[in-house]
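Left out: one protein chain. Kept in place: all the others.
Chain lettering (A, B and C) follows the sequence in which the chains are written, and residue indices restart at 1 in each chain.
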Amino acid sequence: MSEHVVPRRVYYAIFSTLIVLTGVTVAVSFVDLGPLNTLVAMTIACVKATFVVLYFMHARYGSRLIWVMLGAGVLWLVILIALTMGDYASRGW
Amino acid sequence: MSEAVSRVAHHFDDAAQQKDAATLGMWVFLVTEILFFGGLFLAYVVYRTSFPEAWVEASHELDVTLGGINTAVLILSSLTMALAVQAAQLGRRKGLIVFLALTILLGGTFLGIKAVEYHHKVVEHHVPGASFQFHGANARAVQIFFSIYFAMTGMHALHMVIGVGLLLNLMRQGLAGRFTPAWYTPVEMVGLYWHFVDIVWIFLFPLLYLVGRHG
Amino acid sequence: MTQPPAPDRHYLNVNYGVRSWLLTVDHKRIALLYLGSVTLFFMIGGIFAMLVRLELLTPEGDLMQAETYNKMFTMHGIAMVFFFLLPAIPAVLGNFLVPMMIGAKDLAFPRLNLLSWYLYMIGALFTIWAIVAGGVDTGWTFYTPYSTAWSNTNVVPVALGIFVAGFSSILTGLNFIVTIHKMRAPGLTWFRLPLFIWAHYATSIIMILGTPVLAITIVLVALERIFHFGFFDPALGGDPVLFQHFFWFYSHPAVYIMILPAMGVISELVACYSRKRIFGYSFVAFSSLAIALVGFLVWGHHMFVSGQSVYAALVFSILSFLVAIPSAVKVFNWTATLYKGRISFETPMLYVFGFIGLFTVGGLTGLFLAALGLDVHVHDTYFIVAHFHYIMVGGTIMAYLGGLHFWWPKISGRLYPEWWGRLSAGVIFVGFNLTFFPQFILGYLGMPRRYHVYPEEFQVLNVMSSAGASILGFGYLIPLVYMIWSMRYGKPAPANPWSAAGLEWTTPSPPPTENFPVTPVVTEEAYAYDLPARRLPEGTHV
Partner (left out) sequence: MLNNLPFFPPQASTSAAQVDALYFYLIGISGLMSLLIAGLLIGFAVRYRRRSRASRAGAVDGSMKLELIWTIIPFFVAMSIFVWGAGVFFHLSRPPDDAMNILVVGKRWMWKLQHLNGRREINELHVPLGRAVRLTMTSEDVIHSFYVPAFRVKADVLPGRYTSLWFEPTRPGRYHLFCAEYCGTRHSGMVGWVVVMQPEEFQTWLGGDARDVAPARAGERLFTNLGCATCHNPGSGARGPSLQGVFGSTIALKGGARASADESYLRESILDPQAKLVDGYEALMPTFRGLVGEEGLMQIIEYLKTLEPAAAQPGGTPQS
């Protein structure tokens, strides 16, 4: 009944990638990229989160349904932030 | 290996259906957690766009090294958690106990470092409310930053404490030999929860600690 | 379809005693636990409603003080919204029927289901304690900065009660989603599912994606009120309009949590009593999903005059018109189902007619509020009060009573007294319209909500409304009496008194604990009313 067993070296590889990415995000934050800083920090965080979801949480081997659920959760967060910020951004017009 | 009795509840047809149901249920719960923390991220986005300078000033009050160490500690605990789940999957009871212990230890370390940071904030009067003091002109906006900082990291720490409690419970069950390769669902479910809490911190760290560091 | 041997053992008499009820994990018993607690809170909310209506008989505030009145309408709102309307159909009818309709033995997580009921009761006890300890006067919407800085009533205890009860809703939604995905009987594909299941699946999505945002809003309100963390209070630098975004992001989809299960019940009833397949099955099913999804994009129509930007108001207004379309499609499909059917007028069907009529009025008045220019005038007036009562009372409660009567034989194993049922449905319909239609006129005249005293020229309409409220209140007592009466003295019910289609009717009434001796295999479409086995010999009176 055992599902897909992820070889250990994959876990170690993912772990080291995450540590490296953490270092990168800290380093990049000390470089002045103007508004890009936040964008880069968030992209790196999303990449790290995707790695954790795919390999540590076995989403890669799980069913399509899990991906739909996760996608819905993230999309709803985006809806919440986007429509609210829509109000804040357009107040000055 | 002891008889691989798979404990199937009466209302399920077979163990696979039960495991699928448990996994789907856990993921749906994690979606509610995404929306729960999402509210805090909304407050963060709204107030950062309203007070950009104050955000930079306030973020400089946080200790990047402690934050960075904590991030590494949490990522390491995710690794040990994943290895614990794998050990349970392969029936290596000793490995499961060791990795669970390591994850609990790392969780404790994270909470310890967090306690140090909170103490530092109390000493510096950065806790919002009556005791809040901040030189500089942006005191009101900086106080909002710290309101959001304590709400986010406090809620995250609360989830860590719950996670450590769940892990201790897993240790007790693991020592009693309840997990077999045919039935180790609780270990995997706590694993999913733990990885989620780690992902929340992966977003909290840059958003709170790394704002305009180049200034 | 052979009639399974009616075992004398069923879920009600399998064992007795308080422990067998308080520690049950049988979804049917948990549904009855919810039935009891939900009815209790309906009565509590109803008493507050009567006190509010009595006060409004006269323009002066002579029945009670201003703060008492403010606590009355606040507790009416909280008791009705969070402790009756949100759980009613999903937790009572949903818990009982979702497993039976899909041929499962129980929900996916029975213990989680019992935990949901306990969380609901803990939240309820918090709220009752807050009522006893002096009540709360912020309105069920607890807007800031009034709720966090100015009100000196029990805001945090009630907020905590709602926070805990919110998790009951989340766990129920989670249970339904997993059950519907993973535990359907063999052969029961998605498009053979009863529309009751589709409606509860859409409702569960809203429970999962919306309720957590209310939970975090309550945490932030508590942090701001107790520790002065500045989130929503301008004195601390926060923005009160941000609270309204947080609150309405959940609270508008919450009104779809209240109406979607009602629509599911109506789809079942209209098909059964027309002896005909539902018209446009897939359109009605997808309308439920469309309402659930688009329902999350429209919350800004609660804030057209609250300082929100003009352009954001435009976006929310156009989206609010889009969310009205699926509801209209459903009403047209129900009406079309009646065409060339064989309609009979038992009590549940009377509730169906009541529902379709009143929900249409409720929905159409929603268009008034979505129109920006009009909402400026009618926002926060009795026009809004009338609109949402037409949907909540005229819609959800009518469908809840209809569903309760329809499945009562299956739940209790007894038949309710038919003529009493029809009488009470009529009284409720008349009382309802007399109560709430005058409020539309009051609203356009400009009478604001939550007013303890009001100008004299509004008195005539308020007296009519209060008169209607007493008829409505009396109308609701009648079913309470005869339903309890029927538990002991009602005629024993056959397995399928209405010759309805649906797996839940293939088991004896009341069903055994495991619902089906052998898991059924589904071979036919949903609502297969024109199959010979289902055709009623002419002339038999049901």
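Worth pointing out:
To be clear about the criterion, a residue touches a chain if its C-beta (ideal position, glycine included) is under 8 Å from a C-beta of that chain, and two chains touch if they have at least 3 such contacts.
All values reported here derive from a predicted model rather than from experimental measurement.
Of the chains displayed, those contacted by the omitted chain across the entire assembly are B, C.
Considering C:Phe353, C:Phe388 or C:Trp498, the position touching the chain not shown turns out to be C:Phe353 (whole complex).
The hidden chain makes contact, of the residues C:Leu125, C:Ala235 or C:Val521, with C:Ala235. Only one of C:Pro157, C:Gly280 or C:Gly426 touches the chain withheld from this view, namely C:Gly280. Of the options C:Thr58, C:Ser344, C:Gln459 or C:Thr519, the residue whose C-beta touches the omitted chain is C:Ser344.
The missing chain, though absent from the display, is touched by one residue of C:Ser20, C:Thr189 or C:Thr335; that residue is C:Thr335. What chain C contributes to its contact with the hidden chain is residues 61, 66-67, 70, 137-139, 141, 143, 145-146, 149-151, 234-235, 239-241, 274-283, 304-307, 310, 313-314, 317-318, 321-322, 324-325, 328-329, 331-333, 335-345, 353, 356-357, 360-361, 364-365, 367-368, 370-377, 379-381, 441, 444-446, 448-455, 461, 530.
The missing chain lies against chain B, touching residues 51, 53-54, 137-138, 140-141.
FYI, only the chains that are shown with their structure count from here on.
Annotation: A-B is the more contact-rich of the chain pairs A-B and A-C, by number of C-beta pairs in contact. Averaged Cα coordinates give chain A a centre that lies 37 Å from the centre of chain C. Separating the centre of chain A from that of chain B, both taken as means of CA atoms, is a distance of 15 Å. Shared contact sites, meaning residues of chain A that touch two or more other chains, fall at 65, 72-73, 76, 80, 84, 88. Under the contact definition stated at the top, the residues of chain C that touch 2 or more other chains are 181, 209, 213, 242, 245.
Residues 181, 205, 209, 213, 241-242, 245, 249, 296-297, 299-300, 308-312, 315-316 of chain C touch chain A in their complex. Looking at the complex, you find that chain A touches chain C at residues 65, 72-73, 76, 79-80, 83-84, 86-88, 90-91, 93. Residues 1-3, 5-6, 8, 11-12, 14-15, 18-19, 22, 25-26, 29-33, 37, 41-42, 44-45, 48-49, 52-53, 55-57, 62-63, 65-66, 69-70, 72-74, 76-77, 80-81, 84-85, 88-89 of chain A are the ones touching chain B in the complex.
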